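Below is one structure, written out as structure tokens, with a few remarks after it.
Partial complex: the chains shown occupy the same locations as in the complete assembly.
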Amino acid sequence: MASETVNMPERRRKLPSMSVLGPVIALLVLVAIGAMMNPNFLGAGNITNVLARSAFIGIIAVGMTFVITAGGLDLSVGSMAAFIAGLMILVMNAALPVLGVGVPIILLGMATALIAGLLAGLLNGFLITTLGIEAFIVTLGTMGIYRSLVTWLADGGTLSLDFGLRTFYRPVYFDGILGVSWPIIVFALVVIIGEVVMSRARFGRHCAATGSSEHVAHYSNVNVNRTRLATYAMLGVLVGVATIMYVPRLGSASASTGVLWELEAIAAVIIGGTVLKGGFGRVWGTVIGVLILSLIDNILNLTDLVSPYLNGAIQGVIIILAVILQREAKAKG
Amino acid sequence: MTEPVLSLRNVHKSFGPVEVLHGVDLDIRAGEVLALIGENGAGKSTAMKCLAGYQPASSGRILLDGEEVSFASLHEGEAAGIVLIHQEFNLAEQLTVEQNIFLGRELRRGLLLDKAEMRRRSREYLARVKCRVDPDTPVSKLSNSDKQMVEIAKALGRDARVLIMDEPTAVLTNAEAAILFEQVEALRATGTAIVFTSHKLGEVKQIADRVSVMRDGMVVQTAPVQDMSEDQMATAMVGRDVSDLYPAKAEVAADAPVLLRVDGLDVPGFAEGVSFALRAGEILGIAGLVGSGRTEAMEGLCGLRIARADRTEIAGQSVQIRKPSDALRHRLCYLTEDRKLRGLLLDKGMRENLTLQALARFGGLLIDQKAEDAALTRAIREFDIRAGRRDVRVGNLSGGNQQKLLLAKVMQSEPQILIVDEPTRGIDIGTKQQIYAFLSDLAASGHGIVVISSEMQEIIGLANRVLVMRQGRIAGELAGEAITEEAIVRHAVGVGADPKERAA
Amino acid sequence: QDAKVIGVSIPAATHGWAGGMNFHAQEAVKRLEEVYPELDFVLATASDPGKQVNDIEDMVATRNISALVVLPFESEPLTSPVQAVAEGGAWVTVVDRGLSVEGIEDLYVAGDNPGFGRVSGEYMASKMPDGGKIVVLRGIPTTIDNERVAGFESAIEGSGIEIIDMEHGNWNRDDSFNVMQDFLSKHEQIDAVWASDDDMAVGVLAAIDAAGRDDVQFVLGGAGMKEMVKRVMDGDTMIPADVTYPPSMIATAIELTAVGMTSTAPVSGTFTIGSVLITPENAEQFYYPDSPF
């Protein structure tokens, strides 16, 4: 009978499939191209720059991976980041006369960002799960709302952190430990925790089950609504974390902060191999997606082969190619 | 003897490295019903898909009217008049019944669809199988048995020369199956060639002309149906004797503690005033016609749908069950009747599915994958799950093996009270025997078990006591010797009641 | 008697300068509504040219405007619609960007984009008499940006100043920060930066700071953002000067239009608001601490 073959767990080490290798190869090709085009590309400075600036989108994209895996979507993250940044700046500026420049005021700002993120995420999640409105519509709506609110808070202009405070807060973006700057460290932590949660914790399983089939998940004792809500809340908090890293960089927020971050984050998630319709997600893939997107920009800036008008076209082509690499091979394997 | 219409010759089929058909030969003749029987995973569905051109054979030949054919696309199979009714439903959930029946071959008048005609014909096909759904109902709103009838109606509409049906009766009641067989008789009389599979050997005996037995990807025996008794068929399939299908019923001690007591359970729209008690060591059957609300009542009890009860007691304690986790906490578990929509994540592996419901038992903060693997190994052994490879997508398991996995999944929560809804749907007779033994042992070790089944024999063979439901209410209770088919039917339809009330 | 309605149609506040312009427009409307009770204002902000045309149509159809003050998102697409308004008998004031057909507007309060580029270029040339290597950050790809860059390039011609790299920073702090970081990785020696806009200058300065590079002698922004004017005033060597492109020109235009609607004073014609170089000497005149920009 056939059952004997079953109990022989496959221990043969096989080559990882192309769906796994695809994004990695795309990334390596980009690195190779960059290195060929410009000798400074692999310099510590450039690498730090690219990683640090990837951190914002990256941290958000990790949260987005969970949302998408659980069958959701969030278009509001870019506006939410702008709004939270604006709020954080306002709160810190307002508290300055009382608290003065120092660690407490920074902590206050950070707490503001995290709480605002959590609340914003919960709001999205509530509308989507409890009221049962399509995620696309809810987050398109909140996207408009947050974008408007930050414009209004800034009176159409730019909200700037008090200059003294900025100088004090700046190291949070630019300094770090052992030459690794804070955004990179935080990004790495978020990724590691995210990857572990996704692949080894109950919550990750529940997300995948919810995205794969809501019904089956419900019948398997997964609280579908709570899982969904949690992914949005988590994404909100991560937007807060990203904002905490973002504000010290330029110390300002305006209506143009975070524009199109949502598309970039979603693109990174999908380039990384997460399925847009839900049910399957991988955090490490998302990281590769984010790096691919950042590198494209970086390489385009470091070379002047093409008219800058065409940057967008090249970006588009590379994004499609990166995913073809992965899918084509998949079809074969 | 007539020439075969459609034949398989030495057909092999592999999925990746795993070969599941090892040289199958089959002949299908006009005006004849061929039953294909075999254990779960023997390759029946796969052979049928090769016949219909849904899956290309890896090697071997397919002969149509003696000519070798290779169906380059599904369309050619259909054009040749070969129609397959899948084991898993093949209906688009969001489309209506009529849209599904005519999907891919819509009737048109000019450029536009002839909706009136399609609706009329849909009604006609549905009437032929005595199915009373409105053609404009979305399929997602149908019960499983109605879906199956729609599938059959869809096939009837295609004027098949060869009709291939993969376990058409698994989700049908005896009455519905009888309606189907009337249609099969009629088609046979008009010269249609028919192949079907079933794990209900009584049906095979009743309707088939010839029987082909498959084992491990090969046809091991083909014989006219008169030459084989049900027992012989079972033995040929399983390779051992399965005459004692049901284990001996153990007496429930009169002083056995009551594990579950339900008082006045209402599930709005489906069930009303359901009250019963379940003792440790008892197997309680729930019988009734399809649509009598058995499933909904039990789902309501387990917090899976909105319900309220005057009082629910588990092990003597009054409890509130509002959501599935409440039920699970009290070690009350429900096995769904719909493995595809509610039971299993078809695009995930066996391991993820097995542990999903009881994930908290596998590790603390992080999931202990070793423990999961061990549990899978145990489940595969205990429930005899046959998969080509361990990491197979659950959707690629054979139907019966999915059902076994589902049962294994529910058992991971170690329930004290187990409610199983159509537990042996699509399971071969050998495994059925094992599952019955398993349930019986479970009861003997002090668990309480509720069995919902549309298979009368199953209820009669297993249950110590039977509740019969009719129109959402408990219409009667039978125990011991009083459990007979006739008594159950009488309660189920309501003695002397208007037959129209069925499935109201 | 019905109040006369003046419609004001401007691009939305999607970058710093536009934000400042939005602010001045709203302030002007608020102020003028008090000064002239017989006037009613309707202000609409548009995120793209199509939306701006919609806004203008709505003002005509539902608000029956007697005058239109418009800062065209782009000249070409707005020309015909504004022409239709003018033909309908309303007063038209065009601000900043001229329409592509002459003579439509009654009043033109013009900014001078080529002039902005030229003043910037001339300052660069005077600041670097021996020439040098500079990088340029451009705005969002538009005609405005093209005119500015063209003006700048012609002004530095022959001065020995070499533009070694040019990329779009989209009048955005974050984008220009990234672009400048990459320029700094790419080029060993950058003598100066023409950021062409004060928002972009903010990003550029942050990038230079972070890289700790001291080869960059100065950064020239533009538009007259208050923080930048302050730095010029304070004698910051990295920001030795700025070039105005005052967002308040919209207020001037609205005010002139209001005057035109309420009196017989002759306000038609063209008022060009030239770009002026802000240096530590004159910075004080350009410093508005209360403006958001």
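The chains carry the letters A, B and C, assigned in the order they are written, with residues numbered from 1 in each.
What we mean here is this: a residue touches a chain if its C-beta (ideal position, glycine included) is under 8 Å from a C-beta of that chain, and two chains touch if they have at least 3 such contacts.
All figures in this text were calculated on a predicted structure; none of them were measured in a lab.
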Formula for the entire assembly, written in the chain labels shown: A x2, B x1, C x1
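Please note the rule applied: only the chains that are shown with their structure count from here on.
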Most remote chain, CA-based centroid, reference being subunit A: B
Chain occupying the most central position, where position means C-alpha average: A
Distance from subunit B to subunit A - Cα centre to Cα centre, in angstrom: 44
Whole-Å gap separating subunit B and subunit C, where each centre is the average of the chain's CA atoms: 72
Shared-contact residues (touching 2 or more other chains) in subunit C: none
Partner subunit B, residues of subunit A touching it in the complex: 1-3, 5-7, 9-10, 196, 200-202, 205-206, 208-209, 212-213, 215-223, 279-280
Residues of subunit A defined as touching subunit C within the complex: 38, 40-41, 43, 45-46, 49, 53, 151, 154-158, 160, 174, 249-250, 252, 254-257, 259, 297-298, 301-302, 304, 308-309, 311
Touching residues (chain side subunit C, partner subunit A) in the complex: 12-16, 18-20, 22-23, 26, 138, 141, 165-168, 171-174, 177-179, 181-186, 199, 202-203, 206, 210-211, 227, 291-293
